[in-house]
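Omission of a single protein chain aside, the complex is shown with its protein chains in their original locations.
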Amino acid sequence: MEVDRDSSNDFLSNLSQELFMIRETGVREEGERLIELQIGPAHPGSGHMRILAWVDGDIVVRCDPDIGFVHRTIEKLSENRAYIKTIPLVERPSLLDTTPITIGYVNAVEKLMGIEAPPRAKYLRTILAEITRIASHFYGIGILAVFLGHSTGFMWAFGDREVMIELATMLTGARITYAYVIPGGVRRDMPQNFPDQVEKGLRYIERRLKDWEKLFLNNPVVERRLRDIGVLKPVMARRLGITGPNLRASGVDYDVRMAEPYEAYDEIDFMIPVAEEGDAYARGLVRFKEIEQSISIIRQAIKKIPDGDIISPQISRLFNPLMKKIYAETRRVKFPSLLATLKPPKGEAMARVEAGRGEALFHIISDGSTNPYRFRFVTPSFRNVILFKYLIPGHRVADIPAIYGSIDYFPPEADR
Amino acid sequence: MVYIGPLEIPGRLIYDFLHIFILPGFGAILVLVILIIWAERKIAGLVQLRYGPLHVSRRIGGALQLVADLIRYSLQEFIVPENVDKIAYLMAPALALLFAVIPIAFMPTAPGIAPPIYVEPNLLLILAVISLAPIFVIVTGVASDNKFAFIGSLREAFLMISYEIPFIISILSTALIYGTLDLYKIVEAQSKTFLGVLLNPFAALVAYIAILRITGRFPFEISEAESELVMGPYTEYSGLMYGVAMGIGYIKLYVYTLLFSIVFLGGWLPISSTGNIVFDYILGNIILLIKASILMLIAVFLRSVYPRYRIDQAVRLGWSLILILSGAAVAWSLIIHLII
Amino acid sequence: MSLRIVEEEMDPEIKELIEKGFDKTKVLKVSLPKPGAVVQRNVDALLTGFKYVVKPMRLTIDYPYKAVEYPEGYRGMFRVDDNKCVGCTLCDVVCPADAIRLVLKDKKKVPVINWGRCIFCYFCVDICPVEAFETTKYHDAVFTRFEDMLTTLEEFTKRPEDYVPMRKIGKRYKVVIDEYRGLRYEPVG
Partner (left out) sequence: MSSQTSPQSTQMKKEDPDLKRFLEILNERTKDLNPKISIDKYGRAIYIEISNEKLHELAERLSKLGIDHVKSVTGVDYPSENKIELLIHAGSYLRTLRKYTIIIKSFLDRSSPKTRSLTDVWPSAEFQEREAWEMFGIYFEGHPDLRRLLLPEDFEGTWPMRKDFMIKTRRPGEVEGPWK
């Protein structure tokens, strides 16, 4: 397969050339002084991917991410499964940030079928989405900390994340893979003591963020390792199509919850943290500030949640008497048999969602049968993988894990 | 000033045996190193909201976990990869261990008793022997034919140079104050005037930071940085060799903190040489070990607070701040020498 | 072809369309703290670490000797009540992991589960029109052989605690979320 090179190729080589100049490393071509480091799939600093780094001394000259080790073929599988059976499948890749992804998929299905979740279900979805966003940000910060060698940051992140997972277990009944969102609403209602449990959990997290500040963010060694590392300029971030906190840390105030509000985000006022510097430290800081914003979102959502039923009347009118009784008593949504063999009308629908790591895109083309004809699912990490190629060259070997952790790149989510 | 010379022959032999094999020597190493590793994992557990080692010997908080690890290492089969320079690969950790342990024989650890090998300038001898150990760490890296090990040994070489020099300067600057190179006389000088730390705080600070770097403690754990270099120079080792390689860091920490507490904290100071030998020997060593283990606990606590530096930041810090501080230490000790 | 988007190249109409639509209040300006007072910040970090050595705040539980009791409605293992079951095979249709297989019991199709494939999403439990599945909060099963996970009909009708091999667990503790300590464990009565 001989690839003919023409104008577009020199463009991208100029792009990486320009990056070298920016970092004045003076290293140009690949001489024989180069070592090819395979920071492979089984390496404490690489996760389920292989980073091929051509290293001259301590400077990375060229970096090529080799991904696909945990490719689950979700798009191919979803073409042979009923619509509802894809919900647990879709939430598996970004295992920590499951609810925004299922909200996105279910929004696309709802747009296809033209049904709508009642307001209370929208609020419940928003609450669970923000709980998983906090858990996902803590995971990202934990990985960033352990890649810098800060084992306490790692353990603290997974400890505080545990509180959020306990809250989600009370609401949905599962620890991480909730499958809580179904077309037309949600499956369980909020238990009675849930609001004050949430309030206690959020106060604990706020108290802990002060300690995080002292031990991790203001730690001089952490700052030396992260400041001015992996500087992503706003223009480059926009050219490379980056999403999520990495984009907002470079000064671009783009957030799908603000751009195209879904669920209950337009009835809750919250802010998007945006930093200017765009280096690894700014990315970490933006994640901490987003945790604070998520806390205020959850508080407002818990206060403003309307009561009413949690499944759209189009689904609940198909309940048989036993299901109606169960739904009335325990507010647990039973599935009418139609849900298993859903046949949305022929057509296309697209939904966008702001997951923890960035914008996720869902596009379903249906041909009227029980299985979707084509389901396109783009995750935030798949759009951030290009950063490995253009951001890492010119840095040192020790900066590869620092940048990798600050991008909050999650290989299973990128491979889908 | 004559201090009590060597005892008659049989007493000498017994004391030498005790010195090397029981108290400040291998016995103390085995007990203290295991306790320090356990304390490090327990403190890290406390700071990180979890238990720390608990499963083995549950009642005493999992203290025997390290014994279990040692047994596991010794029973594990260690694989010698075949494209490895066999002799260097096998000898290097043993030699590194040897040169880390030898200085104990030169250190006086009890009032009124000479160390097994007594040489007039034994401070110089100790410094010379100690600075040999890192060379063998580099040999382990180069011998095992692995890119990560090679880069790890390069880093060890960089850091060795940039931190050994300030360490040696700061230790010698305190010797400058007392005007002698004999550790026993240093301790006696400290008993007359103030402790070394008070006399020359700069030297103490530089020496302590240099100890953190040489033994690979936390902000400077760069040559074995697992998130970049898997295990640095020891990537290709397994089984007992890996256990020894891991132990070298802690044994060096023990030896360096012994030296630090003799030079700066006055060794066995509160007690002076009383009548009978056995009482002096035991009490002197116990006090010295307490001071050394306090220093070790501090060094080990840093693991749960600091991440690791990047190699160029650590080297730049070494050449700039630490070197200047050690210069200040020498100047300060000159002034102090004139006053005392 | 330069790296930057050439702002001037953009269409004039688009430029004036863009200026219009965004309220700045929604953007929280995050400014990085200026690097200073290194010694003070070092001492801060050390004191914070030391605070936890002095006053430990353990979140973890000593698992085999103390176990966690999950909240109400936790999706654990379940069993089928074969006389309630009407053999509608909806559970087999809806199971996303194909973990359910149907067996004949006097001319009626009754489901049988493969614990190895089940992902505990409870789609089958929620779709069953006659509520034939009885759920428990029981989940710490320890299967030593793969075949034990493929249940037969009389196994699947028994309560999970009876036939599923279980690890010797100590006392059960309820998880309580606490403002100061995060997670606290209270012994279940």
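Labels A, B and C are assigned to the chains in the order they are written; within every chain, residues are numbered from 1.
Methods note: contacts are C-beta pairs under 8 Å (C-beta built on N, C-alpha and C of every residue); 3 or more make two chains touch, one makes a residue touch a chain.
All of these numbers come straight from a predicted model, not from anything done at the bench.
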Which displayed chains the unshown chain touches: A, C
Absent-chain contact - pick from A:73, A:193, A:330 or A:369: A:73
Per the touch definition above, residue among A:52, A:209 or A:385 touching the missing chain: A:385
Touching the absent chain when the full complex is considered, from A:48, A:175 or A:238: A:238
Of A:48, A:92 or A:352, the one touching the omitted chain in the full complex: A:352
Absent-chain interface as seen on chain C, which is shown: 1, 5, 9-11, 13-14, 17-22, 89, 92-93, 95, 98, 101-104, 109, 112, 114, 147, 150, 152-153
Absent chain, residues of chain A that touch it: 1, 3-9, 11-13, 15, 67-68, 71, 73, 75-77, 80, 111, 114-119, 122, 238-242, 247, 252, 254, 259-262, 264, 266-267, 312-314, 348-350, 352, 359, 361, 363, 365, 373-374, 376, 378, 382-383, 385-386, 389, 415
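Quick note on the criterion: only the chains that are shown with their structure count from here on.
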Whole-Å separation of chain centres (CA-atom averages), chain A against chain C: 17
Geometric centre distance via CA averages, chain B-chain A, whole Å: 46
Numbers and ranges of chain B residues touching at least 2 other chains: 47-50, 304-306
Shared-contact residues (touching 2 or more other chains) in chain C: 45, 48-49, 59-60, 182
Complex contacts: residues of chain A adjacent to chain B: 35, 37, 43-45, 58, 145-153, 155-156, 159, 215, 219, 221-222, 224-225, 396-401
Chain C - residues contacting chain A, complex: 1, 3-5, 22, 25-33, 35, 38, 41-42, 44-45, 47-49, 51, 59-60, 70-75, 88, 90, 93-97, 119-123, 126-127, 129-131, 175, 177-183
Of all residues in chain A, those that touch chain C in their complex: 7, 10-11, 14-15, 18, 81-82, 84-89, 152, 159-160, 162-163, 166-167, 169-170, 173-174, 177, 179, 187-188, 191, 197, 200-201, 203-204, 207-208, 211, 214-215, 217-220, 223, 227, 235-236, 238-239, 249, 253, 258, 269-277, 281-282, 285-286, 289, 293, 320, 322-323, 326, 332-335, 337, 339-341
